[in-house]
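Note that one protein chain of the assembly has been removed; the remaining protein chains are unaltered in position.
Presenting chain A:
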């Protein structure tokens, strides 16, 4: 149904004759005045009248529909619509159908997602698969839509449906391994899914998966941060797991973007990792010929290299260097 079809001529409609429209109280000289079109003014004048009268009626419901089509950002209208839906006991599955077109036209609007959560909460676990399907559809239009991901996470936690979520993340990462939202969702699943046993149970396979992604694209920040996240609150395993240090070494020895491998190695060292000669040689080979002489402190050498290869963060690497534990000489 098209928006135009819905526009009622309220002032000429006998059904609305009993109601006195209330104009907007903008004052004599408003700032940021908007040049409203006549249909908007009329709709909102009647909306204010039903809103003020707390009129929970089918015609008021229809009016909120019209007002939402004209400005889906009006949270007052949405709120009032929920009050009417409650009062009239409307079938909320109908309401989901009403939402479809509006959602696709306004995928980043806070109100549509909040409204959807309200509906799904009322429908309960029966709504889970429909909501997962809906978010999947919205994410097929924009795989990083923040609201869609938030909604999906809420659905999983409140209504369930975890069974295929890891596969879904995998599928999205297959399509675009740079999709950080999909990595974030993967973290959400491995840490919170009631079916997987938490980080301890999944870490080994996740590390393998992540390292493969890193080696495919060493300049992709997402899997590096994900890898670090897999050892959150467990610095001991972080520095002792040979898979972590060896992926750094592999990337450092390859023709690749070395920034994340260097910064990860720096992080390992700051947590107590003891690097052997192999690491020192790999790092040393990256020293620019015009740089400072090699430092006996590997972490310092890494900071110096990062200052050269990552000039956007030159201040950061200088600062990191200044914060290194062995900085005893002032």
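Here, contacts are C-beta pairs under 8 Å (C-beta built on N, C-alpha and C of every residue); 3 or more make two chains touch, one makes a residue touch a chain; residues count from 1.
In this text, contacts and distances are computed from a predicted model.
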item: Chain not displayed: protein name in its UniProt record ("Mediator of RNA polymerase II transcription subunit 18", "Protein farnesyltransferase subunit beta", "Protein BRICK 1" or "methylmalonyl-CoA mutase"); value: "Protein farnesyltransferase subunit beta"
item: Given A:57, A:171, A:274 or A:322, the one touching the chain that is not displayed; value: A:322
item: Option from A:104, A:133 or A:175 whose C-beta touches the chain left out; value: A:175
item: Residue in contact with the excluded chain [from A:29, A:97, A:276 or A:289]; value: A:29
item: Interface with the undisplayed chain - residues on chain A; value: 22, 24-27, 29-37, 40, 48, 70-76, 79, 82, 110, 113-114, 117, 143-144, 146, 149-150, 153-154, 157, 173-181, 184, 187-188, 192, 212-213, 216-217, 220-222, 225-226, 228-229, 232, 235, 263, 267, 270-271, 311-316, 318-320, 322-325, 327-328, 330
